[in-house]
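Removed from the display is one protein chain of the complex; every other protein chain stays in position.
Right after this comes chain A.
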């Protein structure tokens, strides 16, 4: 990941190459955020365009003291997508359903469906992420992709903060065990 603060600084100085590099470094996550919030590729494309046009014009308003450049960028993208959603007359429908699934520590062993899915999937990475329980995957997505803190998630979902932390920690441990050498390679 390039130095986003520096790229933002140059973007604020109307440096188009820096802006292109900024886009290249961040577009994948921005697309994931827009797609997840809008659930419609066409609307997500429109919102993502709006977000990057806004980033071009507002790059100078970023203040490092208020957080990382990546967090600021994600917030601009997320808010732009939420604006788009409202403009379309829709309410945010970001699914938290998977988070309602109770945590069951005894449920670590994969079921027949999961085993079948694993055998059919290609690649260790896909297999390991596919093996996560829906709740684990949902919370990882909420934190890593959407940029929500554990505390925000607890507030939004009504789950206890400690439970959120436990689910994510177990998801990470599960990934580490599944990926084995893969994480370290």
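Everything that follows uses one rule, which is that a residue touches a chain if its C-beta (ideal position, glycine included) is under 8 Å from a C-beta of that chain, and two chains touch if they have at least 3 such contacts; residues count from 1.
Here is the rule we use: contacts and distances are computed from a predicted model.
Not every chain of the complex appears here, and the one that does not is recorded in UniProt as "Anti-sigma K factor RskA C-terminal domain-containing protein", selected from "NADH-quinone oxidoreductase subunit N", "Nickel ABC transporter permease NikC", "Anti-sigma K factor RskA C-terminal domain-containing protein" or "histidine kinase".
Which of A:49, A:79 or A:155 touches the hidden chain is settled by the complete complex: it is A:49.
If you put the missing chain back, the residues of chain A touching it would be 1, 3, 5-6, 8-10, 12-15, 20, 23, 27-32, 35, 41, 45, 48-49, 52-53, 56, 59-60, 62-64, 67-68, 125-126, 128-129, 137, 140-141, 143-145, 147-150, 153, 165, 168-169, 172, 175-176, 179, 182-185.
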